[in-house]
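Removed from the display is one protein chain of the complex; every other protein chain stays in position.
On to chain A.
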Amino acid sequence: MSARNPGMELDLEWVSRVRVNTQAVLKRAQQIQGRKLVKKQWEAAWLLRAVTCIDLTTLAGDDTPSNVHRLCLKATQPVRCDLLKAMDMQDKGITTAAVCVYPSRVADAVKSLKAANSSLPVASVATGFPAGQTPLKTRLEEVRLAVQDGAGEIDIVINRTLALTAQWEELYQELQHTVYRASLVAMMAGSDFIKTSTGKETINATYPVAIVMARAIRDYFLRTGHKVGFKPAGGIRTAKDSLVWLTLMKEELGEEWMGPHLFRLGPAPCWRTSRQVYHHVTGRYAAYQELPLA
């Protein structure tokens, strides 16, 4: 993680001056999606970079120590060793960025990772994830407990009721303004990362929303000099998606925002990425059983 974002006084004037032209943002998103994707060894390298940015996540009601353990082991070795060797990448520390679990599973995850001799951080969702509809007191308590158990990173959900009614009465559909403003406020409050969504809802990380958030990050950086990270979550289904996300970061914020310290991919299907890597190395498409199990 890069230097922490200390936050700043809430500057409502800045927040209210924000202008977003939806049409232009959509066009920009199309343009980024329409870019020709990288091929050959560039594709392989980009995919591996995408893997190192993944927050390997399990957020299910039936999580138990055993599946969390399996997840942790996969996080330490997301791509088959022989494939990495073929690309001469076996000793370059290709692991996912973090393991992300519910607060009650944090202790299990920390234990499993310690056993595997890994220093991967454990992230925990908190504060009434995913809806954010719990009282402040319980939310704070939740964070405290998770940190106590060894969580290095906490995903916080903002209270959208506030965001939507209190200050910015724009329609919910008019996402763009709200997104930019909410992002700015979150950064002023000292967030190190801002995240598109919880990954648990029907509308997830879309590129236009991401562009707006990336611009908020850039704005905040230009104003304060602090670099805030970005995490798209949900809706990332294919290996191609993760490449488009990396392209978006490169185009909007630059290469610095393409590493795990400033960029995370939320719940993403690691195995699809592995399959593409497998194809790059062998020239064949892998059967599901040839890839590491989650």
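We adopt the following convention: contacts are C-beta pairs under 8 Å (C-beta built on N, C-alpha and C of every residue); 3 or more make two chains touch, one makes a residue touch a chain; residues count from 1.
We adopt the following convention: contacts and distances are computed from a predicted model.
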item	value
Undepicted complex member, UniProt protein name, chosen from "Gamma-secretase subunit", "Origin of replication complex subunit 3", "Aldehyde dehydrogenase domain-containing protein" or "Molybdopterin synthase sulfur carrier subunit"	"Aldehyde dehydrogenase domain-containing protein"
Residue of A:13, A:62 or A:88 in touch with the missing chain, whole complex considered	A:88
Positions on chain A contacted by the hidden chain, ascending	19-28, 31, 36, 38-46, 48-49, 87-89, 92, 215, 218-219, 222, 246, 250, 253-255, 258
